[in-house]
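Some notes on the structure that comes next.
The complex appears here minus one protein chain, its other protein chains still in place.
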Amino acid sequence: MMIGLTHYLILSGILFIIGLVGVMRRKNLLMLFFSTEILLNAVNIGFVAVSKYYGDLSGQMFAFFIIAVAASEVAVGLGLLVLWYKRTGSTDLDSLQMMKG
Amino acid sequence: MEKYLYITLFAPLLGSLIAALFAAQKKMLFTGIITSILIGISFLSSVILLNYIDGDTILHVKMMDWISAGNIDIPFGFVVDQVSVIMMVTVTLVSTVVHVYSIGYMEHDKSFNRFFSYLSAFVFSMLILVMSDNFAGLFIGWEGVGLCSWLLIGFWYHKHSASWAANEAFIMNRIADLGMLMGLFLIYWKVGSLQYDIVFANIVNLDVTTLTWIGVFLFIGAMGKSAQFPLHTWLADAMEGPTPVSALIHAATMVTAGVYLVIRAGEIYALIPEVGYVIASLGAFVAVFAASMALVNRDLKRIIAYSTLSQLGYMFVAAGLGAYWIALFHLMTHAFFKSLLFLGAGNVMHAMNDELDIKKMGGLYDSMKATAILMTLASIALAGIYPFAGFFSKDKILEVAFNHEAYLLWFALFIGAALTAFYSFRLVMLVFFGEKVHKKLGFHPHEVQPFVIYALTPLALLAIVAGFFEHSFHAFVTDLLKDYEFTLDHSIALILIFATSAVALSGIGFAVYKYSRGGFSESWEKKGIYKLLINQYYIPKFYELTIQKPLYNLSKFAWQKIDLKIVDATVDMIARVLYGTGDTARKIQSGNLSSMLRWMVAGVAILLVLAIFIRPMV
Partner (left out) sequence: MYEVIAFYTFAILTILMFSIVVLSKNALYAMSALAGGMIFIAGFFFLLDAEFLGVVQIIVYTGAIMALYAFGMMFFDTTREVKEKIHAKKVIYTLAILSAICFVVILSAPIYSANLEALYPTIEGVGNIQMIGLVLFTKYLVPFELAAIMLLVAMISGILLVSDRMDLNITLNDDDEEREII
């Protein structure tokens, strides 16, 4: 039995779903960040797998840039999170209701 | 010579624009004077052109390109040839007189300046119409004339009847213009050009069916402008406009445009004599039909309007039978005496404080001699008595009909001549002679200012002597237009002339005899024939019942049922649905990030489902 592209893509999909569950389920802002990391990583697996099976480096390049994006997202996101925590003493999502129209 | 062409054409426009500058101001005498002078200049330069044009030389200029797109190339070109120069002289002469006359007539009107602006624009449009060297330019003039007539007929727009009449004229003309446009499209489609010379050079190559359609469509256009049956009702209603406008519409501009078109397109009609014969038949019918309505009408201006209709019928008989120069000749002579009649009627109206019922006048000769003499002269000319202008032209038309062996047409025209003589003198008798009814009704008629009378004298002069130019006119015009061959024996022609003159004279005599003795008894007014005639054969009624009413009901139905209940309701429903969904969906916008994320995931799920079921075609 060989491991094909489909295996990797399905794995990537499953991890993505786990990330989605996290995104929906988590109410803690920090945990939400963890879930987004999962999403990004799931996609990365897909990219790299495609890159490998089509013999094209573009996939890896994208994965590379996604890691860069994730890093900056965490930097800015954590900064905001800390600021928010300092102000309100809570990282609960339900306390973030300022966008209510 | 070109400069005279441009002067003729643009002097009225200049006058119109100058007057338009002061359109909203109070009366300023100089606007009337300036426009009159400019029209006068236009007249003079067209006379110079008349002298310049002869058998070999015509003036043809291309001012500028107008439409140049793809295969369409329509220039603004003008041609002064034998036909258009005659029209130009006639139009500008009558217009000059009308302008001068209007200074007196509109003296007390508060929209004096506006009136002159419209009037000059009207003349300009008509000049464009006659001077254009292609059908497109003619159409521009055609529409311009229609627009100006709308403005002028509805000049007293605060009067309901005036605005109604203006709209009626405009709409009737619009119906006809559609026909005209179809004709033009057909010409362009088949020939590929709208230039007269190119069209006429290539028209022989077309098959008869196409030619017939072109002829019919163009004639539909002419029918509208020249108010031929069944589009004639607007002309009598157009009398709501100021009298000088009526004179201008009836004599020189507007209604003659249709005849001019048929004459211009003569080369087309020459190839389809059947259509020409239909035109002639319609013309003859209108000649009698309109004359019969004029017999009983009591409205001073309407009588003259019907007489115009009738005379236009004569012109169409001549044009339809191929005697184009005779049609043009009658057009010219008719312009002179008809404008004279109208302007005289304007004087009478003024004297009678805008009273139009001729039964309420009578014996005005004593108080307004000059007008009475002028109008009598014009009536004699209209009736066609030797040596007045009408005699020469009208008689020729009858001769043409006889020559064509169209005896029925001839007979109709013959009857028409008798009727014409009768109603003209009925009018003269009732207005100027007989019992002074107006005294009892408390009118104090007075003669108009002298300069108005002086302005009318050239017309009177021409109404008398124009007929003697017949031979030179014939020689001049037939350089361009096809000559008409008379195969009639000279003696028969002479008999015809005598017969016509006799019938006209007897008509006059009968009118004079009858009305000098108090006219017809009242019992006539109860007869069916009188009712039929006074109601214009119930044609306006018929139109109202068959066209206006159903159309009105249809519009009302479309408005109340279709527009309000279907179209509007649909639009409203869309709005309501959107509003409702917005109202419901607003709850989603709780501002809670978590629920937003859930919605986002729901969206992703929906997209995924769609991705499964909707696959791109590979």
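Order of writing sets the chain letters: A and B. Residues in each chain are counted from 1.
Following the convention adopted for this analysis, a residue touches a chain if its C-beta (ideal position, glycine included) is under 8 Å from a C-beta of that chain, and two chains touch if they have at least 3 such contacts.
For clarity, every value in this text was computed on a predicted model and none was experimentally measured.
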{"item": "Hidden partner chain, residues of subunit A it touches", "value": "1-3, 5-11, 13-22, 24-28, 30-31, 33-35, 37-38, 41, 44-45, 48-49, 51-52, 54-58, 60-61, 63-65, 67-76, 78-83, 85-86, 91-92, 94"}
{"item": "Where the missing chain touches subunit B, by residue", "value": "598, 601-602, 604-605, 608-609, 611-612, 618"}
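We adopt the following convention: only the chains that are shown with their structure count from here on.
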{"item": "Subunit B residues touching subunit A - in the complex, by the definition given at the top", "value": "586, 589-594, 597-598, 601, 604"}
{"item": "Residues of subunit A defined as touching subunit B within the complex", "value": "20, 23-24, 26-27, 32, 93-94, 96-101"}
